[in-house]
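Only one protein chain is missing; all other protein chains are in place.
Letters A and B mark the chains as written, and numbering starts fresh at 1 in each.
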Amino acid sequence: MSLLSVEDLTVEIGGRRVVDGVSFDVAERGRLGVIGESGSGKTMTALAIVGLAPDAATVSGRVRLDGSDLLGRDDRGYAVLRGSRIAVVFQDPRTALNPVMRVGRQISEPLRLHRGLRRRDAAAAAVDLCDRVELPDPERIARAYPHQLSGGQRQRVGIAMALACRPELLIADEPTTALDVTVQAEVMALLSQLVVEDGTALLFISHDLALVSGVVDDVLVMRDGGIVERGPVAAVTADPGHTYTRQLLDAARRTSLPAEEEVG
Amino acid sequence: MRHVWRSWPGRLGIVLVGVLLASAVVSLVWTPYDAKRVDPTQRWRPISWSHPFGTDGAGKDLLSQVLAGARTTLAVALLTVLLAAVIGLTLGILSAISPRLVGESIAHLIDVLIALPTLILALVFVAALGGSVWTVSLAIGVGSGVVLARVVRAEVSRVLTQDYILTAASSGSSTWRTVWRHIVPNIAPTVIVQLSLIAALAVLAEAALSYLGLTPVSTPSWGRMLGTLQETITVHPGALVFPGLAVVAATLGFNLLGDGVREAVDPRLRGRAATASPVFSSVVDQIEDPAVVPVTGGAGE
Partner (left out) sequence: MTLYVVRRLGLLLLAIVVTSIVVFLLLRLLPGDLAKVIGGTQATPEQIEAIRKELGLDEPLVRQYLDWVGGILHGDFGVSALNGETVTSQLGEKLTVTAPLVIVSTVLSIIVAVPLGIIAGARHRRADGVSLSAVSQLGIAVPTFWAGQILIVVFAVSWGLLPSGGFPREGWDDPGRAAQSLILPAVTLAVSQGAVLLRFVRSATLDVLHQDYIRTARAKGLTRTQALYRHGLRNASLPIISILGVQIASLIAGVVVIERVFNLPGVGQMLVRDIGARDLEKVQGTVLLLAIVVLVIGFLVDVLHRVVDPRLRVAA
């Protein structure tokens, strides 16, 4: 049985079907990439899975984690899972962290919440996590505020927060898109390594097919809310079946500097 | 405007302001009785068909007085908004686009002027220059114009950081053209919202000033009615209801209008992605050349 099973997932906002009948599975320790342009519904799919779709959205279909249903849950039912069994790394490091709270405290939060750690122990664990995500001088960083860190550092913090409780599934929503190109590669490598070490399943969302090819085993290509192609990443990259996939590949190859300027 | 109609607050706001407008206009040509007509035989009449709002201690019909008062309220609101807009836009834009030292000095001046509570300012103005519609509007207009200037300065500064302004500037547009075609349409929504709030404030301030007895008796005014009626509050409390409700309705109307405009223009609140809002373009259409203003999601933050 697969770890995550998504069946006919549909998300409607304001009359529009942003995600239209999407189905896929992620195996335990599996790594799946979801590729598409902005507006393809890839991010919304991920958000819907963890119950973080906007309030105005209507979500239907079936999502199961290790056999148990997710979609019917209320906020509290989801909160138990989030951070402990499924975690998310978001795209924009500038806004994803609470600007008035120290970084170490934000990292230790899931540990205190789900693992019942006391403040002191959680704080020590947070420093260890900073070290694990290869942040220099982890003790100083843990005491710092987000605005004192660079974009790449903040994203590492995001990864540390997500992996704090060793979740079964990690959803990464374009984690490197907002970073500088040089930093991108480092963060990608870090993510890849940690996921393998912990045996975490990975759902990696991106617009760049070439970027994910080193990190995932299989890939889905989404467009206008639906899946247009799927398969092992090597096969799809080498010989895309659908013209759209081909276009995506070409576009990615042409602009070899896809990331926006890193800010912060 | 039709988009404002769509939202609940906007709808109610338009209705209320419309009623105010209608009352004011109608009262210019007709009121059930002459609002100033004293009739000792009709003192303190309760609500009836011949006196829908009753009468006051001098036998004057309350409905007519309320209708006449609408004129004053509307006049003050409009004059205040006009003055505030002129002061606010001029100071705010100047402060934002001037070279650093000048701009910042103006900003500090604005902050200092804001510290003087508007009502106190108004009290002094009114005492100095008499309490006509003009002076009241002048006082409140200056007070709120300065606050508007601060908002305008912040908005213009924000707009100035958008890339396309730099493009326009470097392409050789003269300053005035840049201001008119690029800056104004982008700050317009925020300014419109602020102006409707200022109108609401003007209604309340005029009521307060005339309540305090600072406006001439000859000018019909809801506030003044309430001031006079207070003397008999223990004996005839009921009469206070209608003029008070009138003030509430007018203020509420302008406030809701502002809310309606804000909701109509801010794409975020309507549950859609922050791409080009057709509403925003319609606002721009009404102002100037639509082809020039590019798509920006920063319409109403």
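Convention: a residue touches a chain if its C-beta (ideal position, glycine included) is under 8 Å from a C-beta of that chain, and two chains touch if they have at least 3 such contacts.
Keep in mind that this is a model prediction, so the values were computed, not measured.
Chemist: Could you tell me which shown chains are touched by the chain that is not displayed?
Modeler: A, B
Chemist: Looking at B:82, B:97 or B:204, which makes contact with the chain not pictured?
Modeler: Spelled out, the listed residue whose C-beta touches the missing chain is B:204.
Chemist: Among B:22, B:38, B:124 or B:217, exactly one should touch the missing chain; which is it?
Modeler: B:124
Chemist: Touching the absent chain in the whole complex: find that residue among B:82, B:154 or B:240.
Modeler: The single option touching the absent chain is B:240.
Chemist: So which of A:38, A:60, A:95 or A:193 would be touching the chain we can't see?
Modeler: Of the listed residues, the one touching the omitted chain is A:95.
Chemist: Which parts of chain B face the unshown chain closely enough to count as touching?
Modeler: Interface with the chain not displayed, on the chain B side: 9, 108-109, 111-121, 123-125, 127-129, 200, 204, 207-208, 211-212, 223, 226, 230, 233-234, 237, 240, 244, 247-249, 251-252, 255-256, 259, 268.
Chemist: Can you list, in ascending order, the chain A residues touching the missing chain?
Modeler: Output for chain A: 50, 52, 55, 75-76, 79-84, 87-88, 90, 92, 95-101, 109-110, 113-114, 145, 147-148, 158, 161-162.
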